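The complex appears here without one of its protein chains, the remainder shown in place.
So, chain A:
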Amino acid sequence: MTTQKHDFAAPVQIEELAPAARLSLRVRPDHRAVLADALGLDLPARIGDRAASDGREALCLGPDEWLILAPEAADLIAAAAAVYPTAPHSLTEISDREITLHLSGPSVLDLLATCCPRDVGALAVGRGCRTVFDSATVTLWRDGPAVFRMDVWRSFLPHVRNLMALAEAELATGL
């Protein structure tokens, strides 16, 4: 599987991104604002909405669940621990759980449509969702009309990459 980074004629480009810190936050809605303050990051209440500041990103995955990305996890963990007595929550580092793929190119929606049952085109730019790719749970971040990030649980990655390679070959032949 080659990364066609500079081949702008390619229908899709798939790259693995460098590892970054990833955290799973579970907190009840009453204490959401306290955690948002402590983390210095807005925690949007609507599922699929995202927030970003200082290189940190949050994606609302469920009514009491957020996925947080950051360059480093230690500061966030310490900041959250400091407010634990007033705002009970669970903040778990899951950096190693997933590998993030950067997907782009004019046929990226076709590539995703081969294995995602939901209408990925309906996901607005700047939003995200947890969904399924073939049988693997993935998190999709739509960064541009034809730019996505996809977090894939690492043990599913070979399966996902194989399916993508097949789809990529079909797209390249103009199918």
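Basically, a residue touches a chain if its C-beta (ideal position, glycine included) is under 8 Å from a C-beta of that chain, and two chains touch if they have at least 3 such contacts; residues count from 1.
The rule is short, and it goes like this: contacts and distances are computed from a predicted model.
**Student:** One chain of this complex is not shown here; going by its UniProt record, which of these names is it: "Sarcosine oxidase subunit delta", "FeoA family protein", "Phosphopantetheine binding ACP domain-containing protein" or "Nitrite reductase small subunit NirD"?
**Tutor:** "Sarcosine oxidase subunit delta"
**Student:** For the chain left off this view, which of A:G55, A:P117 or A:P145 is in contact with it?
**Tutor:** If we include the chain that is not displayed, A:P117 is the one touching it.
**Student:** Quick one: which of A:H31, A:H102, A:R130 or A:R161 touches the chain that's been left out?
**Tutor:** A:R130
**Student:** Which one touches the absent chain: A:I14, A:L39 or A:L61?
**Tutor:** A:L61
**Student:** Go through chain A and note every residue touching the omitted chain.
**Tutor:** Residues of chain A in contact with the hidden chain: 47-48, 61-63, 65, 117-118, 129-132, 137.
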